[in-house]
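Here we show just some of the chains, and they stay where they sit in the whole.
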Amino acid sequence: MTFVKPFDILNEAKGKEVVIELKNNEVYSGSLEAFDVHLNVALKNAKMISSDSEKEVGTVLIRGDALITIKNL
Amino acid sequence: MTFVKPFDILNEAKGKEVVIELKNNEVYSGSLEAFDVHLNVALKNAKMISSDSEKEVGTVLIRGDALITIKNL
């Protein structure tokens, strides 16, 4: 079995639309623009998603320790 | 007694179906695709499991500090 790492998987998702769930229950979607070893993440054309609406927020940087999951990888 | 480490046990579980319990009470199951020393974990064909339903979420990366246990090792 190859030694794929979580960051390899993130790296392949660059430019893709991902969904990020935060510890404060907020959810953001957007194009995965950048990330680092702390899981600080930048999304482009991001939207903040709630149960009944979406709000466009442009480019957003999310602090790594504030996020729980990154989906749609 | 041999000096087996928790990461050795995780390593043997690569490709197996595991269950991950998060600090926010969410539970994910999926094929263990990748992990690193921070316990950042990537699951493939993952499902988010609640008491009465399951939701398929594809490939998901879970931040290490958000998880409590990994079961089915």
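Which chain is which? They are A and B, in the order written, and residues in each are numbered from 1.
As a convention for this text, contacts are C-beta pairs under 8 Å (C-beta built on N, C-alpha and C of every residue); 3 or more make two chains touch, one makes a residue touch a chain.
All figures in this text were calculated on a predicted structure; none of them were measured in a lab.
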Since every chain shares one sequence and 2 appear in place, tell me the total number of copies in the complex. 7
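Criterion: only the chains that are shown with their structure count from here on.
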For subunit A paired with subunit B, centre-to-centre distance based on mean C-alpha positions, whole Å: 18
How about subunit A: which of its residues touch subunit B in the complex? 1, 4-10, 23, 39, 64-65, 67-73
In the complex of these two chains, what residues of subunit B are touching subunit A? 14-15, 22, 24, 26, 28, 33-36, 40-42, 57-63, 65-66
